[in-house]
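Quick one: this structure, given as structure tokens, is what I'll be asking you about.
Shown here: the complex without one of its protein chains, the others still in place.
Each chain gets a letter, A, B and C, in the order it is written, and its residues are counted from 1.
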């Protein structure tokens, strides 16, 4: 159910409608749009009575939303969601292409700084690095944890890069929410509903990766879990799905980009590193992602891929990253985007 | 790495080897076999020095295990793992076929008791019912929680059925471990490594469902996560994988049964209810699972499927369950199994 | 469109309705049932005028069939199709389980006879052997062709086994139709519509294998292609589909058996040899197929699998086949089937 307020509705009227909804035992989600505010109603106690809602002052109309996801849907919010990072000009979802780059895992301070310096210089606005690693085997490197978060906080200070890192569970979520700028939820946790809900209680952007066998609807439903708790800043990320094809590690499903953009107002990024698992395919697929209209890319860069503690074979070299940024800058205008090259480095230097 | 003890090794010698291993910063897992005990060594700090180990008293040989999973592998433990439930004659993994039946969700006391009575009378030894439900949508019924656990505890008392129910997160895990006989980890959490590790710290059997797109190796690696924490009573469960086929909800991959039995000593069950999502297919696929050699089945039974709060279309009627038990009893001897019909009801009545 | 004739309609009336339909430029397919005859109307020239048809004598009613497949549908023919082989008591689709066994390829006369003798003695009623092989590589053994057909004809004479072999193209189709008892169309040709149509012009049973990525509807539509040309004796065969799972060569989708039996009157067999690609999985999955309700199995048996020119690793040994027949005989009654053990050998000897 969606309450669309009149264009001239006052903040007090919006507030009153929200309170009315919450008094009925539902949850109200005010969603400001360009022209007017809509209020999403969620909750699993059946249907709200539409009649009374329509008579509250400031209400234009009450609409039933039939899709399983509501808050994530364009039906509820037509304009693209643009996520801003206070104190910087970095955005995700707007005209600027978002580039998130860095190593799979933070291995030590030197490695992290070396890579951060290079990706910042090449124009990335975001730095990614694993602190808590979801590893298939219990016997492999599981990440440096808090130490990695501290290193990345220094990197933010030094290079002006916003930090993106994965939370695996309650404990790491609290830490990531405290130290990072974007909380990443990995593909294997895309349907860890308990973690999604808890993530929704923070007021920090969330990068949600598509599960290995998630349909588009399931993907958006997982975003909805986060949003239903009040955190509307969800960034979706395609990272390859599991198919019979064996020439890449996963099959990068780029067609999900236009499909999501039709249905949802949330930004959608693409991770060509996990999506292919092969260094040689990262540049072609990163270019393809941007050409398909993605809001940005997430790419693994390592200064010594052969010595990486995880995902070495899919990490590109810093000079490949420089070349990629150059290529993306040429493709961006075709899809009405812009790649704000080098701006952040300057900002950080200031 | 695996330390194989001599047949005549004493408990003290075994203990001494374990302590030696732990002192080196690794973890020791004594695995008693029919003839002698093997001690698995796990940990992610590199390789143990083999030479010193071989010289400890009671040690027969030290073997490098090359597979990614060790404790779950037949290389480490040749005999089938049989899980016993103290105070009953119910087992999983031995000659008796394990039958776990009940509704998708516990909806209320009357519904649960009505179904429990019928499945017990028909010969099920285990009762399943959801207390905490992992739902794709945040707006649908999420389970009765603790109330459901209490109802199931009464059912155990009354009908002698062992209780199997799913844990979703830390909080529900603690409750499920306290109230139930088997902790179920659902398909969507198969790679929630944090939850797996935590589950491994309990001393209670764990039923681990295969993820929707998990390979055989990933499935066994997830069992290994639990076992690496010291909980060796892991029961695997095939519940259908995601494919292009659209005549069933998932594609039940029965060939995983013989494949797992070759590689692992752990029991493997089949869930034809989730695996097909269609009532008409449950009986055929349950028969097929037993004929393929599965150690048992997990089947949803509901007295009023049309009114079920979840998964109604795939729940069979109690009279279908009676017919199924009759059919399984005829197939069981072909695969050297036995279906201990009605025994538990008598036991409970006594 | 389907014309249902009255129970007491005469052959002349049926004939007259067929002629009327054909005069309109459509094709009439009389389908005799237990009670009365239905006449399917096919053709791609739009809709027949229903009014005039209803007024022809002997017509009970005219029904629109909405499914994409008609002749293959149970809507059009409710009773199971049972395929008979004149001069023998072998059937496919009835109470008797059909067992088709033999080597992947006919390699020479001795090999073929050795295997045929053993499978006949164990109770198979049908012998399979490749004469024309669809090989992924142009550089591997492509079959003995006509020579293989001649060897199999001798085997029919000697052991009373009916012959099943694959046709690849127009040339081999003409030969197979001449020499064999059942024309097999392989998975890779399931949507070779030109070959399907041509196969439909023969009056010989066709064993149609499911394509590697065919949905249930596409599978039935391919049967419909054959039937639309007037050949109604189509036997379906599940042989595994392509998925991400890598523990077997393909994923055997047994749930297609009950799904097809709900929608279609055609018999459905299962090929556990191609469906798994692994000898160890053949027996478990063959038992599972019969327990799931399949009308029979197609299984590769080789006396020297290690020396087989094709598919050795998935061929079972003759003694495994004997054991399998024994197991199937025990499972068959559970699904109201019968395994006519050894009967044909006697018949052939007579």
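Here, contacts are C-beta pairs under 8 Å (C-beta built on N, C-alpha and C of every residue); 3 or more make two chains touch, one makes a residue touch a chain.
Owing to the predicted nature of the structure, the values given are computational and were not obtained by experimental measurement.
The chain that is not displayed touches the following shown chains in the complete assembly: A, B, C. In the complete complex, the hidden chain is touched by one of C:60, C:212 or C:322, namely C:212.
One of A:289, A:308, A:325 or A:339 touches the chain omitted from the figure, and that residue is A:289. Among A:88, A:105, A:194 or A:281, only A:281 touches the chain left out of the display.
Among A:234, A:252, A:269 or A:316, only A:252 touches the chain left out of the display. Although one chain is not drawn, its touching partners on chain C can still be listed: residues 42-44, 68-69, 134-142, 168-172, 188-189, 191-195, 197, 212-213, 218, 221, 224-225, 228, 241-242. Hidden from this view is one chain, which touches chain B at 242-244.
Mapped onto chain A, the interface with the missing chain covers residues 213, 215-216, 241, 243-248, 251-259, 262, 275-276, 278, 280-281, 284-285, 287-293, 327, 330-331, 333-335.
What we mean here is this: only the chains that are shown with their structure count from here on.
Relative to chain A, the most remote chain by averaged C-alpha coordinates is C.
Centre-to-centre, using mean CA coordinates, chain A is 51 Å away from chain C. Centroids built from CA atoms put chain B at 35 Å from chain A.
A separation of 39 Å divides the Cα centre of chain B from that of chain C. Contact with two or more other chains is made by residues 243-244 of chain C.
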